[in-house]
Each structure stands twice: as structure tokens, then as C-alpha cells.
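Just one protein chain is left out here, and the rest sit where they should.
Letters A, B and C name the chains as they come in the text, with residue numbers starting at 1 for each one.
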Amino acid sequence: MYSEKVMDHFRNPRNVGELSQADGIGEVGNARCGDIMKLWIKVENGVISDLRFKTFGCGAAIATSSMITEIAKGKTLDEAENITDNLIAEALDGLPPLKMHCSNLAADALKAAIADYRLKQSSAS
Amino acid sequence: MYSEKVMDHFRNPRNVGELSQADGIGEVGNARCGDIMKLWIKVENGVISDLRFKTFGCGAAIATSSMITEIAKGKTLDEAENITDNLIAEALDGLPPLKMHCSNLAADALKAAIADYRLKQSSAS
Amino acid sequence: MTQIYMDHAATTPLRPEVLETMLPYFSEEFGNASSVYGWGRRARQALDRSRDTVAEILGAQAEEIVFTGSGSEAINLALKGAAKAQQKKGRHIVTTAIEHHAAYDSVFWLKKNGYEVTVLPVDSEGRINPEAVRSALRPDTILVSVMHANNEVGTIQPISAIGALVQEHGALFHTDAVQTAGILKLNVDELNVDLLSLAAHKFYGPKGVGALYVRKGVRLEPLVHGGFQERGRRAGTENIAGIVGLASALDLAAAERELESRRLARLRDRLFAGLQEIPFTRINGSRVHRLPNNVSVCFEFIEGESLLLNLDLRGIAASSGSACTSGSLEPSHVLLALGLSHEIAHGSLRLTLGRETTESDVDYVLGEIPEIVHRLREMSPLYQA
Partner (left out) sequence: MTQIYMDHAATTPLRPEVLETMLPYFSEEFGNASSVYGWGRRARQALDRSRDTVAEILGAQAEEIVFTGSGSEAINLALKGAAKAQQKKGRHIVTTAIEHHAAYDSVFWLKKNGYEVTVLPVDSEGRINPEAVRSALRPDTILVSVMHANNEVGTIQPISAIGALVQEHGALFHTDAVQTAGILKLNVDELNVDLLSLAAHKFYGPKGVGALYVRKGVRLEPLVHGGFQERGRRAGTENIAGIVGLASALDLAAAERELESRRLARLRDRLFAGLQEIPFTRINGSRVHRLPNNVSVCFEFIEGESLLLNLDLRGIAASSGSACTSGSLEPSHVLLALGLSHEIAHGSLRLTLGRETTESDVDYVLGEIPEIVHRLREMSPLYQA
């Protein structure tokens, strides 16, 4: 069902956990639907320097969470905002059709974290 | 499907043919329904002394035709008229439910032959 | 004793090499294809592979194949399923007088449930004229069903021509290919069909499994509701061993089809030639548009079941459209539709050849039949020698 890549990220998810001094936090999904992703980001000079996640969800949800932390690291905020669900799915060598919404979730969580960061910046300035 | 007895009578039907000088002839069934039995009887002193049959029909039709010639031989006309379909079926160690009508056919053919004989007798006297 | 099986239209033995492909899926790879773990994933892979195989042979896409529990179920699903899903568009159905009961009775169930049905007659060889189909089409015609080849008399229909005009009209076209799968080439685009049914046990696959081709975009109401198997078109845990068997049997048949067809046609013609020497014998069906393995004749003045029993006593397995083999009073509706009288239809004999049939089998049969026919005629009140 899942690609080797998905199973690799599922088995050894990268960047699990929380960032105690995060610059932005995004949370999407809801427990009713069976998946929640929470993402912490650290931003330095407009570049995402670090990320952590916690996910309640299926194998695809965990793998896409892990994958997005790898893809986004080192990207500028603008670049990171343009990471699409398809890009994440491709990076994982594809997802089963019924699981495509999981890659959506990851992209949305990242956007939410960046929005949170921007909101905090604008209220601080 | 068929008992050994049925198959024996089917394989070696007794008394097949015609009686050139029959005292009575009975014919029942019709080709439309797939079975016709024709029966020739010879009567001596109120007793059926000989019979022959020709049958167009299934295995059960042929076997019951053969069997009734054996049962009826040597019987008085009254006895012969009382041969029931059940008796024929029993003598053959039973018939499949869907084939019970075939034993009916044989009993009817005998009755028809006896009626024919009686008719001829009464018109002769 | 000699044992010759000449009833391949009724069913065929499972090919040992097909059984080999099935065996792993009984006790080892027994998983439920809906499960996420290894056993389930391997079952799913076998299912997907089988679907790909069947799709490729039919010239279809994998998602257009629905596996069922029999040919009859495939036909019922096609006809009732498509009619129900199309009922807003219309309620008129066209079919023929020589369909198999699975199709015929499905259509008549629909008739009882508010559909209108036109039953097209066939000519004396059992052929449908495409023009007759065209004239039967109405604005509210939603579905046409014509069998690919008839199981009793072997007549092959001009499916491609009929399909073209049905599709042009905008109705759905189903063909019952139960008798042709594994014997004729089946390409759903060349045949212009939207729905096509087949059954594994007719081409040396296992009993208890069939398949339905459903053209992309054609909606069906399921017959068996429940789980989401077969994309919601047929619920129930998939019979993986059976499906693997269906696919591998079809694959083998497709590979051997051309050579085997020619071989069978030669044997068929030899049989016909021999049988025609028996007086008062009629050939049923078309000599030209005919399955390569089907021989069907009527012997006048005798009845089919007693003929079959005599053949069986000499080790020959065959079939008849006789009423008495089915326990009813009416002989085969197919023979009657060809215009035969009841009387003659009762005396029909069908010999259908297969992979194991040899020339010496044919000759053995030709040696036995005349004597049996003669004996039964001698016994028949209809026959005057």
C-alpha cells in the first residue's frame, strides 16, 4: 500500500517533538476526523531554521508530517509557503489515492505555522 | 438420479414393439410435451395375456412403460385397471420427484388400452 | 470404460496449471485484501495483478473490471444494476429471444418492476439482424443486451455492429460473453460494448467466480450491498484464489486461442459430417457464424434425455435442450425461437468440444450415436421406418 519512502518516514519520523521557543506554531485537522498535526517552526533571517511536529493520525499523516519538516528546513518563508501537497506526496514516492488528503494536512500545518509567525511579528512591531 | 431398477428397464426394456393382432390399443401423451406412450394388449378370458409398447420420451418414460408391461401381464382387466402410478414407481424403486408424471403416463396408457378393448367388445356384441 | 466429455459448454475441468496458481491463496496467502498488514497487502497485490490481466485481455482498464461470484451474478449485476442506475433516463430495454436464463430472467424481473421490454426474434439460424435492433430503439431505451454466442446452438451474433448503433443511440450495450470468453477474441472497444459478462468455469478456470466489464463512467446499482470491495460495485470479502484462477485461466486461453480454435473447428466439422449421415437429422444454428466447439443437432422422432442416458451408458457426456433434462415440459426456448416445433426440439443433442477432445474421441462418438438413434427410433411410436 505505502511506498518504501513513506514507510521509512513512518518508521523513523524526523523531527518529532516540540520546540520550546518556537517562532510560529500551526495546528490543523481535528480529532473527530482522525488526524491532527501540530507544527513548531523557528525562523532566522526569513529562513526556516528548525521545525518539530506532533501528529495524531494514520501512517500517511505521520510520514507527510515528517517529510515536510525535511523539505521546509532551510527554505525562506515564501518558498515554504509554496510547498504543495503534491510536492510532499512526490517526495514520498506517492501516496495511495485515499490518503492524498494527508499531504494536504501537512502543507496546511506549515502555512498555519508561518501565518502564526507573521502574526506574531506584526503584533510585535 | 435414477435407481438401478429404472436403469435396468431403460437399458433392456421388456416387451418393446407392436402386437399385430392386438385386442386393445392405448395411446397417451403428446409430442409437444415430450412423451407419448402407445400400448398394445392381448386379452384372453378376461386376463391380459400379452403386451407391447412403443414410447417416445425420457428415461423414466421408457422404464415405466417397460415396467407396466411386466406388472400387467397375467392380471385380470379389473386388476390391471387398478395399477396406480405409485405402484409402478415403487416397483422401480422410486422415481425422481420431477419424473413422477411419467409413471402416470404408463398407468394411463394401460387404462386407455383396456377402455379400447372394452369399447371394441361392446361394439362387437 | 471409455469416458468422453463433450459438454464443455456446461462446464470445463480446472486446468492443473491454473490450480497451481490458486493453491498459494488458500492456506498460506489467505489474507483479506482489505487488511493493512502483510497478508492483506499480498492478497491485494494478487487481486490487482489478476484485475490487470483480465483488463489487458479485454482491452480495458483495471478499474473497469468487477469480479463476481458467477457468470449469472455478473449478468444480473449488469442488467439490473445498469437499468436501476439509468431509470431516470428511461425504462425501455431491448433483448433477444435466445438469451441465457440469467439474462432473460433478469430482464423479466425488471419488466415486473416497471420497465418495458422488447424481445427481438432471431432468424432460423439464431442470428439477430442489427437493423432489427435499430428499429427497436426508442428515445427511452436505456439498455440493450445481446449474447455474444448462444450456449445451445453456438450461433455468434454481430455484436460489434449492434454495439455501434446502440452506443450511437446513447443506450448502454451489454453482451453475455460467458460462452465466448477464452474462445473468441474479446476486445471491448472492437465489440462496442459497455458491459460484458464472463464466467471462469467455462474456460478451464474455477467455478464460483465471474467477471463483469463496466465501461468507465457507466453507473451501476450494486446487487450485493455492503463493504466497499470492487469499488462499491460488489460487496463481500474477495475470493482471491478464485480470482487468481479466473485470470490465469483467461490468460492461458488467450495465448492458445487461435491455434486451439482452428483445431476445434476441424473436429466440429468432422462431427457434423458424420452426424449428417444419420437420416432425419437437422443441424441447429448457423454453419458460418458458429462457435468452433459447438455441435447441435435434432434427431427426429426421439427424445433428448433418453438419448443422453444411452450416450452416458457408453461413456459419452453430452447435453440436450430436451424439456426432460430440466424437469419442465417445455423444451429449450432457444430451439423454439429458431422456429423448431416442440416435437423436434425435444430431440436435440449438443456436443461441445474442448481441450482434451481428440479426433479419436470424435470417431468413437460417431461410431456410437447412429446405433443409439436407431434403437430409440425403433422404440418410438412417432417413427415409421
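A few notes on this one:
Going forward, a contact is a pair of C-beta atoms (placed from the backbone, for glycine too) under 8 Å apart; a residue touches a chain by one contact, two chains touch by 3 or more.
Every value quoted in this text rests on a predicted model; they were computed, and no experiment measured them.
Of the chains displayed, those contacted by the omitted chain across the entire assembly are A, B, C.
For the chain left out of this panel, the touching residue among C:His100, C:Arg127, C:Arg233 or C:Arg290 is C:His100. The hidden chain makes contact, of the residues C:Pro130, C:Pro206 or C:Pro292, with C:Pro206. Touching residues on subunit A toward the chain that is not drawn are 2, 7, 10-11, 13, 16, 27, 31-38, 54-62, 96, 98-99. On the side of subunit C, the interface with the absent chain consists of residues 3, 5, 7, 10-16, 19, 26-28, 30-32, 34-40, 68-73, 75-76, 100-106, 108-109, 199, 201, 206-209, 223-228, 235-242, 305, 308-309, 311-312, 316-319, 325-327, using the contact rule stated above. By the touch criterion stated above, the residues of subunit B touching the omitted chain are 1.
In this text, only the chains that are shown with their structure count from here on.
Annotation: 91 Å between the Cα-based centres of subunit A and subunit B.
In this assembly, the C-alpha centroid of subunit B lies 41 Å from the C-alpha centroid of subunit C. Separation between the centroids of subunit A and subunit C, computed from CA atoms only, is 55 Å.
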